[in-house]
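Omission of a single protein chain aside, the complex is shown with its protein chains in their original locations.
Then we have subunit A:
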Amino acid sequence: MTPNVKRPRRKLVARPVTFSPFARSAAHLASAYMIKRQMIENKLHESCQHTPNGKCCGQRNIDETDSDSDEESSEGVVQADFAFFDPKPDDFHGVKTLVQTFLDNEEWNLSGFVDLILEQTTVGTVVKLEDEDDDGLFSVVTALNLGRYKASDIYMQLALELDHKCMKELEEYILSVCHESNLVEQLRLLFSKRARDVGLLVSQRVVNLPPQLLPPLYDALFDEVSWAVEDEPTEELRNSFRFKTYLIVTKIYKHKKANGKLEKKADNEEEPVIYVKAEDELFHELSSWSFSFPLKIQHVTSSEASIYLLIFNNILCPRTLPSFSFFTLIFLFGTLRANTKAPVTVPSAVSYNVNLLVSAEELRINGVGYGSRSRQNPHIPTAVALSDRR
């Protein structure tokens, strides 16, 4: 197996459900061939948007106008071909920059954490330019099993002490910022007894990454998780990807409403919460519970977002579900496809909600990008200029 081969993961056609290893490998080959053919047909332009029907819609004229001009003209656009790669040790600096403010300005073993992300080549994606020489990393997405990095006995504890204390520090930080006592107990449970079923979803990207990349990116992640459940070499590793719960740590902007102050008429348009990453809004709604806490880092914001002065970190815990039915939830961001037959029966109430959400989202996917529900403008994140400089 060639470890560093570029595997574009833009699934454009529904993959058949397969159960036997032979059928699986046949399906793999078939889909790889399809992808290659489709790649030759539609180049991975930023402007290409794929609807559930497999049609290419919403071709923006990004690549036609001023593509060769410099960035000086305000209309000048840059054409870029993005590609998805497996994490490699060489990506260390890029990933570290993206994950720098993962835990606010807390001092913790960040390099160790980045190493853990890069070690896990089977699940996880980095987004770079298609040209292999470029080192610039635009996004990293991965899911880490919390229980995997825990020591089962005292000897392992000593061995893991140095390498994986980043996970311990992460858990301690999360426990320390949670101010709701009932949730603290739940968190403690998640970090100790149920750690084997918990996946930490790490998704960081540059602010102006084209949103068209996001559905394939998340599709790729959850595909890899389901493949890992079947394909990992050892039993332990396979089980470690059977996530029942995902934990997401992310940043949002919350409107600073001073209590008791009357809002100006103009502010009626303003929303209480702005999600830096569009998918966070969906995750938030789907989550079982969440809490937010203030960040200590001061962000320099543009005037548009200046009213959103308080910045909160949101920790979401999506619905605890058997893993297959969770996949049906996630499909609503990307190309809808045939439901996988879950071996575990899903409670009817949950499936009802799933169906509702799915149908609501179907309408919106046909729009520009897959922006959030309440706004048509998916570019809100770019209006908010984030900078860590004081």
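We adopt the following convention: a contact is a pair of C-beta atoms (placed from the backbone, for glycine too) under 8 Å apart; a residue touches a chain by one contact, two chains touch by 3 or more; residues count from 1.
Basically, contacts and distances are computed from a predicted model.
*Asks:* Missing chain's UniProt protein name, "Proteasome subunit beta", "Sorting nexin", "Eukaryotic translation initiation factor 6" or "Large ribosomal subunit protein mL43"?
*Replies:* When "Proteasome subunit beta", "Sorting nexin", "Eukaryotic translation initiation factor 6" or "Large ribosomal subunit protein mL43" are compared with UniProt, the left-out chain turns out to be "Eukaryotic translation initiation factor 6".
*Asks:* Of the residues listed, A:92, A:173 or A:293, which one is in contact with the missing chain?
*Replies:* Per the contact definition at the top, the residue touching the missing chain is A:92.
*Asks:* If the hidden chain were put back, which of A:80, A:110, A:129 or A:206 would touch it?
*Replies:* Here the residue in touch with the unshown chain is A:110.
*Asks:* Need a quick check: the contact residues on subunit A for the chain that isn't drawn.
*Replies:* 92-93, 100, 105-108, 110-111
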